[in-house]
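With one protein chain removed, the remaining protein chains of the complex are shown where they sit.
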Amino acid sequence: MSDERKPVFLVIGAGAGIGGHAAARFAREGYHAVLARRSDEEGLQRLVAQIEDAGGSASGTLLNASDDGTIEELVERVEANIGPITCALYNLGAQIGNRTLDNTPHGAFELGWRLGCFGLFRLAHVLMPKMVARGQGTLLVTSATAAVRGNTGQHSHAAAMGGRRMLCQTLNAEFAPQGVHVAHVVVDGSVDAPDTLGKLLGDKFEAYKASKGEDGVIDPAALAETYWSLAQQPRNCWTHEIDVRPWTDVPWWNDNPIVAIDRD
Amino acid sequence: MSDERKPVFLVIGAGAGIGGHAAARFAREGYHAVLARRSDEEGLQRLVAQIEDAGGSASGTLLNASDDGTIEELVERVEANIGPITCALYNLGAQIGNRTLDNTPHGAFELGWRLGCFGLFRLAHVLMPKMVARGQGTLLVTSATAAVRGNTGQHSHAAAMGGRRMLCQTLNAEFAPQGVHVAHVVVDGSVDAPDTLGKLLGDKFEAYKASKGEDGVIDPAALAETYWSLAQQPRNCWTHEIDVRPWTDVPWWNDNPIVAIDRD
Amino acid sequence: MSDERKPVFLVIGAGAGIGGHAAARFAREGYHAVLARRSDEEGLQRLVAQIEDAGGSASGTLLNASDDGTIEELVERVEANIGPITCALYNLGAQIGNRTLDNTPHGAFELGWRLGCFGLFRLAHVLMPKMVARGQGTLLVTSATAAVRGNTGQHSHAAAMGGRRMLCQTLNAEFAPQGVHVAHVVVDGSVDAPDTLGKLLGDKFEAYKASKGEDGVIDPAALAETYWSLAQQPRNCWTHEIDVRPWTDVPWWNDNPIVAIDRD
Partner (left out) sequence: MSDERKPVFLVIGAGAGIGGHAAARFAREGYHAVLARRSDEEGLQRLVAQIEDAGGSASGTLLNASDDGTIEELVERVEANIGPITCALYNLGAQIGNRTLDNTPHGAFELGWRLGCFGLFRLAHVLMPKMVARGQGTLLVTSATAAVRGNTGQHSHAAAMGGRRMLCQTLNAEFAPQGVHVAHVVVDGSVDAPDTLGKLLGDKFEAYKASKGEDGVIDPAALAETYWSLAQQPRNCWTHEIDVRPWTDVPWWNDNPIVAIDRD
């Protein structure tokens, strides 16, 4: 199931969307992929099996990332038993839908931070020293529109993602000169992710995708290709931030054209 | 009409909206206001008369700011005949409404730049050395949403305003340490400006304002108050960038809430 | 000590710097100022006495803002016993100096978030419904350079402040249309604040200020003036974000000029 001589790709937040496709993409290039997710052992093993059926190497583990010590234990275990983590993807979301402030309990706000920001800090805390010691490594971070602007109902999500983005810049400032590449990916559009968006929308998922038109939803396999490209950049030419969205989506900085004559 | 002992406030782009109200606000505090605008001598003299009727000091001049030498001549003339320009407001707009690329001729794009960006450079070129020699001065720059994000139909306007904003940062980098305050004001909402928005919308202006609801359009007198506050900041606490919009307007970085579950 | 008929200005984080000066500024205009800080009862009472000596109205309370329920209890108590909070200033910092990731324990990161981000959420949670019910109110938020960019050693601070900024945008999106003004103030320079920067630098504080040159450190009284101006803006012309720094400070987006020929 694993191979000590393969480089390891670790993904925290490995559903059937971005995480699973990124794992498959790296496995296709000879990485051993370690997939970690919170629940659904069956779904997890299906992803592992798909990678192995395609000739790749992978293993999976369930993990509650918001619990103390879980991410830390996983990283230590992978490094000890499988091999050095060459590239890690922090792919945990913290989206809980649009909720007014009144409908955002303190616990929801804190959980958003635990998954959206603190978990990345904890991953970096345990993994960065190992990458620095090896003089190389890549930390990919899936992020969201909420990292660059707050919006109605996004109290928990935006606060968590805003923290995530500033943390990525801080990690980059400390670790890029030590040979570790940190890339913050602003996913500014809906992803065809059955385990998250799919579960949230339930019966309406297919109708939602259809409403977006042809190629109107990000294919996680396409995004995985962008992740792969980022991880291949030589250190003379590293990207820290990149955005992606479908062609038909309005970017976060735009809204509909308005009469906007604003000065005399 | 003027008084050599008063400090001078110069506004380039002095219609009945922001420019005229800013002139009145500074005149109320003892400045001699010099109002410059492209056309409508009658409207110009009305603004001057309003200021004088209120006990202030003002004078006006028509000027085609996009013509070579006009801004330069005006600054030299004011400095020679009236007094040192303590504070200047560059208030020329470059909005031509939403036009597709095909409907944006080369000449419109160039004129947008001449008014939106090059004119400010020319004003700074002639005025900054004088302010530096005096060890103080303030340059207020009215700007627009288009300075921080492009949008459909804004080819000319956004390119001009994006240049304006970067120019303001460059001016600030060179001149703040020499005692000159440069402030870039992002006006992110419609202004109750009869000479620009009013003329553009014509008969529909009142209906447009009504559609925005109570206090839904920026009162140029309120904005003039913000300009006055900026000009009063002591040099230990200078603002370089500030945004303003009505309470009911959606900021430029927001659009309507959407289902935005974007990761797994 | 208080006066039910006065509007109330509440400041969370009321040291002798920004918080104390803002309280004094609002008290000078007829507000009853409520000053809350974590420690130093004597210093707190000195600030209250200074305001009262100047003819103003103020009261103070010690409060550990990171403890559950403290901010909530304070807001309820002030509203019940003193009067409606017309304007609140969230002024708690979360700066712990520059620390490498290894020297940033999990607890420090979490405390940064509790003070820098969660406390503001908690304040908004209890206060916003009251302001909305009254159809008006102002929430001023002191923020920092770390809210707009991460930097070496700022893991805890930048993650907290990045969350703070995105939370402010989210609060604005929900509450501006309900009549409540939220303003995020990016303090991009050192403040002459004896209780924070002063205590951190100790004996070196005066030398540090001297090294910054004349007017090289933000005078908290000047910043309080800017806060006062923000709170006076009518709702047709609200600022959401503003930056301030001394004239001699390099803005966060600049560094020293370099040879920067970057393309062919």
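The chains carry the letters A, B and C, assigned in the order they are written, with residues numbered from 1 in each.
Going forward, contacts are C-beta pairs under 8 Å (C-beta built on N, C-alpha and C of every residue); 3 or more make two chains touch, one makes a residue touch a chain.
These numbers come from a predicted model, not from an experiment.
Q: Can you work out which residue in C:Ser66, C:Gln136 or C:Thr152 touches the chain that's missing from view?
A: Here the residue in touch with the unshown chain is C:Thr152.
Q: Pick out which of A:Gly107, A:Pro177 or A:Gly202 touches the chain that's been left out of the picture.
A: A:Pro177
Q: Consider the whole complex, including the chain that is not shown, and state which of B:Arg77, B:His125 or B:Lys204 touches that chain.
A: B:His125
Q: With the missing chain put back, which residues of chain B would touch it? List them for me.
A: Residues in contact with the chain left out: 100-102, 104, 106, 109-110, 113, 117-118, 121-122, 124-125, 128-129, 146-147, 149-155, 158-175.
Q: Even though one chain is hidden, which residues of chain C still touch it in the full complex?
A: Residues in contact with the chain left out: 13-20, 91-93, 95, 97-98, 142, 144-146, 148-153, 187-191, 193, 195-197, 200-201, 208, 220, 250, 252-257, 259-264.
Q: On chain A, where is the contact patch with the chain that was removed from view?
A: Residue positions of chain A that touch the missing chain: 169, 172-173, 176-177, 179, 181, 215-219, 222-223, 225-226, 229, 232-248, 250-251, 253-254.
Here is the rule we go by: only the chains that are shown with their structure count from here on.
Q: Taking each chain's centre as the mean of its CA atoms, how far is chain A from chain B in angstrom?
A: 43
Q: Could you work out how far the Cα centre of chain A sits from that of chain C, in whole Å?
A: 33
Q: Rounded to a whole Å, what is the gap between the Cα centroids of chain B and chain C?
A: 30
Q: I need the residues of chain C touching at least two other chains; which ones are they?
A: Residues 169, 172-173 of chain C each touch two or more of the other chains.
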